[in-house]
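As you look at this complex, bear in mind that one protein chain is not there, while each of the others sits in place.
Our next item is chain A:
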């Protein structure tokens, strides 16, 4: 785990820079803002963990980066998503025509998903599914692409790779399928890998294997990884930096150690406290506590801080007047809370 500053001065090493990303869904009930003014960077070889409850906008953010959210009448994206291409220049994916966007997906940036059981097409052999993107992006013949697919299966630790090319997804276990998904994502050596809860659906022992595999592959390829999860144990294990989201906004962002040692946002504290581990610094031997209440209805957000209604440190008059800005509390540590300094004072 390296302690990287959250905002490097020079962007030479950045693989992805997201600036003011907004994603809204248009439903008959009204416009639902799923992601609001989200900005962050991920550097080469770095792992950024995106953390939050269901409905916090973390998955939509990741889908939005690759523009895999529903098409315009149902969903709109604004802001900038700058991804470094093969030629080294940063291109704004939001403005890219769909045809060019297809050349980015699976090539410059790839994605793995939560459900390995349903994320593979049941009627096609895994070899062909891996080879498909190689054939499309690199123009290889089926035979050559299958050869590469076998190497990839070998790389992700599937024994007897050449024979397994001909297997159908249902003939594999969940862990094996997730390995296939990873092989598929790595097929064209992307600079950015987005992993949307890749271990959530797996057994704990398999989870550890997959995390280990991802870490090993990242060391080898130096790709940037965005790791979406709600499992803070996984975050501690794999991330360099953490971005906490709530109701579509970034509420705290910091390197993994400062965040675990001294979370500034009450929401982050709540998340940490609800993890069944008692040895997090500063939390002592407090009882395992769930955050009270649920995520507010996006159509009727509370005034001011959206976490206010569930927050133990809620102060009428200062928390419910305006949406708190994301401020740089400490170098490389941002928080969206008007009371963070008062609260750290109390805690100290």
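Everything below uses one rule, namely that a contact is a pair of C-beta atoms (placed from the backbone, for glycine too) under 8 Å apart; a residue touches a chain by one contact, two chains touch by 3 or more; residues count from 1.
Here is the rule we go by: contacts and distances are computed from a predicted model.
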Which of "Diguanylate cyclase", "CoA transferase subunit A", "cytochrome-c oxidase" or "Simple sugar transport system permease protein" matches, in UniProt, the chain that is not displayed: "Diguanylate cyclase"
Residue of A:33, A:55, A:79 or A:106 touching the missing chain in the full complex: A:106
Sole contact to the chain not displayed, among A:56, A:119 or A:268: A:119
Candidates A:17, A:132, A:197 or A:252 - the one touching the absent chain: A:132
Among A:29, A:68, A:95 or A:299, residue touching the chain not depicted: A:68
Residue numbers in chain A that touch the chain omitted from display: 66, 68, 101-107, 110-111, 113, 115, 118-124, 132-133, 136-137, 168, 170, 181, 184-185
